[in-house]
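Submitted below is the structure of interest, expressed as structure tokens.
One protein chain is absent from this view; the other protein chains keep their places.
Moving on, here comes chain A:
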Amino acid sequence: MISMIMVLNQKGDIMISRQYRDDVGRAAADSFRLQVVAAKETGTEAPVKRIENCSFLYTRHLNMYFVALTRSNVNPALVFEYLFQLIKILKAYLGEEFDETAMRNNMTLIYELMDETMDFGYPQNCAVDVLRLYINLGTAKPQDEPEPSKLTSQITGAIDWRREGIRHKKNEVYIDVLESVNLLLSSTGNVLRNEVAGSVQMNTKLTGMPECKFGLNDKLVIEKDKEDRKPSVDIDDCTFHRCVRLGKFDADRTITFIPPDGEFELMRYRVTDNINLPFRIIPAVQESQNNTKVSIDLKVIANFSDQLFATHVVIKIPVPKNTSKTKIKHSFGRAKYEPEQQAIVWRVKRFAGKAQCIINAEVDLMPTVRSQPWSRPPINVEFQVPMFTGSGVHVRFLRVYDKSGYHTNRWVRYITKAGSYQIRI
């Protein structure tokens, strides 16, 4: 199991180190500093590094290294998941962008959290809401603090993600269906990869211990239900928050759960068939014979209903390193050459559905000594389309049952974003 967790800064100095087993020492930090931090290896070298039979598994947050050390044959996925959870917990306590200073300012809190979430190298309960109940920097008033025995049954209980006795004046559930469309088109226009990675985010404000049942237009469910003729989606695979009863899903594909209070990710899913691509992009990029010019023509078609519109559209068209001058013609938005990105970046705040746009750029190149050919990186597209799902997934129902039988308001939103949306040229 994990022997030690360290947090190092960019220079490799130890900011936090918590030893869970005594088979590794602080000296190990030195080998990590020398072989990984100093070598600036992150990014090219694997995140699992073995130095003298001590394994270092690490990930980064901003410029800090979160490192787990072990001498045993651990489950590496478990180690990484724990590191991610630890970072998530720290984000919840210290803010999304917590930095070195925040770490130093809250050192004892961090030790307390690390002590509570891991014992002898075995991860323990990492649910932020539960941790907050008893690790609270002394800010909670004593009367708010639950009875210790209640607290412990909460920490260890079967439903450790929700405490009992929650009350809300209004019972509401906000459901966000977020999709990111991944696309990889070859330069000849063939689809190499196309999939939607979706997630269902919930924000529940419900009283008591409500039992929820949730349904999407999942093809496997709808086919069983002959009367329902609505369009359905073939979901390749999905994963669920731990509150969902997996056994039940496996048996009849119903999604049932007692939700945590507040925000959480109910599920993730993956769809690869019949995807509606929000944008079609047709590029034509030509390099002149003598390597002095590149001419780019790009047609962009918004492939969704004209009732909708896309926002934050950014299209990055790569140009060679030795670009000297660009001449760009386009009908709307703003486009300019950004040398630090080595690309022409075209930004459109609002792109109406069914709209089309052509952008044309003439790029002059500086002569270079080395005639290394241009690697022609792919065009990269970013966008957001509200109230649209690339997969066609929609929420069919959310039923909430509670003893008190209250009424629940439900709000559903859909947003499709670009994941890695790339077109090779």
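The rule is simple: contacts are C-beta pairs under 8 Å (C-beta built on N, C-alpha and C of every residue); 3 or more make two chains touch, one makes a residue touch a chain; residues count from 1.
By definition in this document, contacts and distances are computed from a predicted model.
S.K.: Among "Beta-adaptin appendage C-terminal subdomain domain-containing protein", "Exoribonuclease family protein", "Ribosome biogenesis regulatory protein" or "DNA sliding clamp PCNA", find the name that the UniProt record gives to the complex chain excluded from display.
M.R.: "Beta-adaptin appendage C-terminal subdomain domain-containing protein"
S.K.: Looking at the whole complex, which of A:Leu62, A:Met107, A:Leu220 or A:Ile282 touches the chain that is not displayed?
M.R.: Of all options in A:Leu62, A:Met107, A:Leu220 or A:Ile282, contact with the hidden chain holds for A:Met107.
S.K.: Among A:Val74, A:Met209 or A:Ala352, which one is in touch with the chain left out?
M.R.: Checking each option in A:Val74, A:Met209 or A:Ala352, the one touching the absent chain turns out to be A:Val74.
S.K.: Among the options A:Pro47, A:Gly215 or A:Gly333, which residue touches the chain absent from this view?
M.R.: Residue touching the chain left out of view: A:Pro47.
S.K.: Take the complete complex as the reference. Which residues in chain A touch the chain that isn't displayed?
M.R.: Residues of chain A in touch with the missing chain: 1, 13-17, 19-23, 25-27, 43-48, 50, 52-55, 57, 59, 70-78, 80-82, 84, 93-95, 101-102, 104-109, 111-112, 115, 119-120, 122-126, 134, 137-139, 148-149, 151-153, 155-158, 160, 184, 186, 192-193, 197, 236-242, 245-247, 249-250, 265, 267-268, 270, 371-373, 375-378, 380, 420, 422, 424.
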